[in-house]
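First, the structure itself, so that you have it in front of you.
Every protein chain but one is kept in place in this view of the complex.
Right, chain A next:
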Amino acid sequence: MTKAFFFDNSRCTGCRTCQLACKDYHDLSIDQTYRKVYDMESGACSMDERGVVTHTCKLYHVAIGCNHCEDPACTKVCPTGAMEKDPETGLVSVDGDKCLGCGYCVMACPYGAPTLDKTVGHTIKCDGCKNRVAEGKKPICVEACPLRALDFGEVEEMKARGESHDIDPLPSSSYTKPSLYIRMSPDAKSSQAADSRIANPLEVF
C-alpha cells in the first residue's frame, strides 16, 4: 500500500530532533542531512507616538525531507533509472550502483531532497527509511519527534488528517504531488506569501 507522511505544523516547535535522529540513524556526515527544518517568519514591530510597541510577527517551522511524491520530478528526469519509486510503497530512493552522478534529480527536485555526494560518487537522499518500513516500523524521524508532529502511514489515513499540501516555503504541490499531508498552524502561510521569509537560510541552503 502506498505510504505518505503527515506533518502537524501546529505542533512542530522546530526542535530538530527529527533531523538529528535521521542523521544519527543513517550515519550522515556533519554536512549532510536528509531532513531540514525551515524557520519561517513574517511581520514586523512598530512603535507608536506613546512608545507602545506592537507587532505582527509570526513564526512557524516546516520539517521536510523527501516527500516521496506521487508524480516525482526526480524519477522523470533520471536517465539511468537509479532514482526509483517503489510501486508498492511509493517510496522514492536511489540505487547508488546505477547512479551516473549527473545531478539531474538534484536540479529537478523542487524540495532540495537529493544531493550529489561526490565522496561516494552518487546521489543520496531520504529513502523513507525503507528498511524500517519493510519491517512494519515507522521512519526514525517520525518515531523521534517528541511533539508527535510527524506521522507516516497509509496514504488515505494521512490524507484524512492533513488539510493541505501547500505551505510556505514549499513550492506549489501541483508540480510533483508530494505524498505529504499537512495540518497548518493558524500562522502558516501558503503560496509564497510576499511577507514570509526563511529565517535560517544559512542552515538550510
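Criterion: contacts are C-beta pairs under 8 Å (C-beta built on N, C-alpha and C of every residue); 3 or more make two chains touch, one makes a residue touch a chain; residues count from 1.
Note that in this section contacts and distances are computed from a predicted model.
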| item | value |
| --- | --- |
| Protein name, per the UniProt record, of whichever chain is missing from view ("Dihydroorotate dehydrogenase", "DMSO reductase anchor subunit", "Elongation factor 4" or "Transketolase family protein") | "DMSO reductase anchor subunit" |
| Full-complex contact with the absent chain, from A:L20, A:V77 or A:V155 | A:V77 |
| Identified contact with the non-displayed chain, of A:V92, A:C109 or A:I167 | A:C109 |
| Options A:M1, A:L59 or A:L100, residue touching the unrepresented chain | A:L100 |
| Residues from chain A at the interface with the omitted partner, ascending | 73, 76-82, 98-104, 107-112, 116, 118, 121-122, 168-172, 175-176, 192, 196-198, 201, 205 |
